[in-house]
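Partial complex: the chains shown occupy the same locations as in the complete assembly.
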Amino acid sequence: MTTADTVDLAEKTPDEEQPYAALGLQPDEYERIREILGRRPTQSELAMYSIMWSEHCSYKSSKVHLKQFGEKTPKNNRMLAGIGENAGVVALNDEIAVTFKVESHNHPSFVEPYQGAATGVGGIVRDILAMGARPIAVMDQLRFGAVDHPDTPRLVHGIVQGVGGYGNCLGLPNIGGETVFDPCYQGNPLVNALSIGVLPISRLQNKTASGVGNAVILMGAKTGRDGIGGVSVLASATFEEGSEDSRPAVQVGDPFMEKLLIESCLEIYDAGLVVGIQDLGGAGLTCALSETSAAGGLGMRAYLERVPLREASMEPHEILASESQERMLLIVAPENVDAVLAICDKWGVLGTNIGEITEGDRLIISWNDQIVVDCPPGSLADDGPVYARPLREPADLILLQADRAETLPRPTDLRAELLTLVASPNLCDKSWITEQYDRYVLGNTVLAQPEDAGVIRIDEESNLGVALATDGNGRYTRLNPYEGAKLALAEAYRNVSVTGATPIAVSDCLNFGSPEDPAVMWQFAEAVRGLADGCLEMGIPVTGGNVSFYNQTGTVAINPTPVVAVLGVLDDVTKRTPMGFAEAGDTIVLLGETREELSGSEWAWVRHGHLGGQPPKVDLLGEIKLADALRVADLVSAHDLSDGGLAQALTESVLRRGVGATVELPGDAFVDLFSESAGRVLVTVKDVEALRAVVGDIPLTVLGTTGGDALTVRREGPGAVNTQFEIPLTELAEAHQGTLARLFG
Amino acid sequence: MARVVVDVMLKPEILDPQGQAVANALPRLGVTEVSSVRIGKRIELEFVGEPDLDKAREIADKLLANTVIESFTISVADDKGQVEK
Amino acid sequence: MKIGVVTFPGSLDDGDARRAARLAGAEAVQLWHADADLKGVDAVVLPGGFSYGDYLRCGAIARFSPVMEKIIDAAKGGLPVLGICNGFQVLCEAHLLPGALLRNSHLHFRNRDQKLRVENTSTAWTSGYTEGQEIVIPVKNGEGCYQADEHTLDALEAEGRVVVRYVEGNPNGSQRDIAGIRNEAGNVVGLMPHPEHATEALTGPFGGGVDGLVMFTSVLASLGVKA
């Protein structure tokens, strides 16, 4: 038996050199660890502190800003669990609650696209499971470099197959997401994954290790050398190209094991056999042991030699740092241990008693009778460093904002312009991706891609359901992080509302560059302030989220990319409003005001490679009014306007069911078609007057009528040059639907 | 015949769910003497002229294996071992 | 009437298959892979999913589960058995149906609403359709490319054992556009598309089709029940 660096040894050899810097710890952080322990940390303790105090786990740079979500967002009696828990939990009624969260797996997905994306899905699903919920759906938010960059196909194929491979095999429908291509994500692709789960409120779980004498059970996969130091190495430092050696072993996901883990955990919950539970994600046992015991305010004793290993040669600090997937940590009363292990056995899942809750407040971990860790768990989980990092507005921002897209040369041939835009990588049909995902499994998917929001039936008797949408526009946020974050919130809110749902909660994933760059930190602070203010104004709480820093190569950061997820509730999903024109003869109406807003638009980007000016104006109270109207109005279809403006919304609406349209543009045809003004929705109705009666002072413009097999655009009045055109649906479909297959097929 | 074989296996420290699933199934077939199973890819490259091992290595490194998680072996096809069916 | 739905570790559409059976008017009974007991069911559905992870070959491991031993015997005795997607793969691995299902020719998992033509209605599961009827049922698979040697394919065609065929586009490269086949007796049917996902207008294929329900009402009818 090899000997480890024990607490005794640490006391005897206080001056031993330790590689804290290589583990990402600052000198002063290392000193604080020595103070806390009153000695040098053991190798295992050093590993644990370096992980728990890493940016990824400790939120040391973001904490001071994120607290606004708690302070500002409206107190809300639906919220049963919020920030700090594995995922936020929101009550739908007195019995049923849902939990949802979006999380990033950006850096691992660049190293190994398939496994990185796959384990991203697996990780977020375990967060949902840990709350006591049955996961019922996933979504994925993807950002890639330019379509013609040589490395982009590797990432697109690997990441999409990874998201699909894991989610499909787990039996969770994929009900939506985002796909964006922008050179700023070259070398820093963003892979965010969202999962939602449902639970009877009585089954709500927490991660508190309470009850002296209760057992600590490790469930699921064996522990291997997966991603040793992954969290700290990959997610908490700028990723250096070619730093192969510092790369941790990539985690490989096993969705089959995760499926068994889900079924066995749910059976254990329903049998009322668990006191506390925590998923093992990045940071593995280190995080699970310290967070559960810290939450319980008690001590814990763990025996590492009991942990089932894939490789017998693993040392204690490796066992503690391993990021092996598909594992959960359960706190179980002694009398229930056998029952828990029996359920594990039934499902073919390993279950191992690795320790117990103890008196006092020390986390003591031994390995073959050698004490390798003896520390206060709170010092790992809660008392990590907190930084108020310097903020500075990016030097180029004033110039950037002055360079408005409204002044760019405009096209004369709007027909060609529309065909070019709807075929561009960010606006084109995403079926080539979404067809690789199962949207049917579980049989409750009411709406999924390409609809504005995913809609899931929760209760087959009452038809209670939820709607989910996520949005985030890095270009808007680059131009104005405060307004950009509000715009992301507004769009997700709108996407949920067009289905007829009532938005009730928010989650977010904040993807940014290095917090050590004051300009990035300023963008972050502004975006958080914007989102928090926005949620306060809209009256919906942020229930949880995730921060991903260091998305940059060298000194070049990605566009700040806050992805905002909005959850809505539908009392009766059979009444949801779908997108797309349904049949001939319906009246097409545009709700909301169209302003001359082209800065940051898809048009400016595709046509001129231009990014400058101020993003569209956002009016959150207006969005609420709009949403309220959409809920009461009698609509045949509804589709929100966002990237690509009316041109894009019309294209998606006519192609959805192959029902054409003839529309007459009220103002400047170019602006009408390509402006990205927020707060607008395209609807079809049988009775315009009935609609008028419910929209109040929301601007209402009758555009035309559905029908035919072409998109026909007319513009009466003077100055109409080439603004009258007709595009057969076949030609429009050809342009809109062929792009991704052509690029990556 | 100019056939080069590239065997791609997951590195030993990397989880192999596929091999694990098979290993778990064997006892149900009454097989108890197999302690572990690893499953990888066998790729046969047919060369036009002489088998070019360096070329094969380059292809394996660039395309056939992701050396972050996999390692590979190059060999010239030798059809010993008895082919079945 | 009882329709049993097998749950292997890794089965995913078992709940949907049970729901479909209920919607058709049957009693749905869950069968556990480890139980060599068919609980007196009148028909069996092998549902979609990734049994045992489908890591080696789809259906290869499931075929050896205790419940399958029983089902293989019962099927030979005439018990109606429907294999959907992974279930189809299991039936081929168990040699209750000829041929095999390979990786899709385009190498991608594909989920889309698929138009099918019902080629044969003299089976326990398709008697409720009319021959030549076109229906829409979702496909979702990564390994649904049906393969058999020419001789076998010719025999299947000659004996009217091709049950459903893909029309307006083949989603996986399947030979002769084969989406589903049956055994000689017609009690065992395997198909890649998912009829259980086309049983409710609310959640079915885009546009609200419920064409899949007929598979489940058919078997009840063939068992002598008014569907």
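Every chain is named by a letter (A, B and C) in the order it is written, and numbering of its residues begins at 1.
By our rule, a residue touches a chain if its C-beta (ideal position, glycine included) is under 8 Å from a C-beta of that chain, and two chains touch if they have at least 3 such contacts.
This is a predicted model, so every value here is computed, not measured.
Each chain type appears once in the view; across the whole complex the copy numbers read A x1, B x2, C x1.
The rule we apply is simple: only the chains that are shown with their structure count from here on.
Taken as a graph of touching chains, this assembly is complete, with every chain in contact with every other. Between the CA-based centres of chain A and chain C the separation comes to 36 Å, rounded to the whole angstrom.
Inter-chain spacing, taken between the CA centroids of chain B and chain C, is 33 Å. For chain A, residues touching at least two other chains, in rising order: 254, 256-257, 348. Under the contact definition stated at the top, the residues of chain B that touch 2 or more other chains are 17, 20-21, 24.
Interface residues of chain B facing chain A in the complex, by the touch rule stated above, are 10-17, 20-21, 24, 66, 68-69. Within the complex, the chain C residues that touch chain A are 9-10, 12-13, 15-16, 19, 48-50, 52-55, 106, 108-112, 138, 140, 142, 194, 196-197, 200, 202-203, 207.
Those residues of chain B that touch chain C in the shared complex are 17-18, 20-22, 24-25, 28-29, 39.
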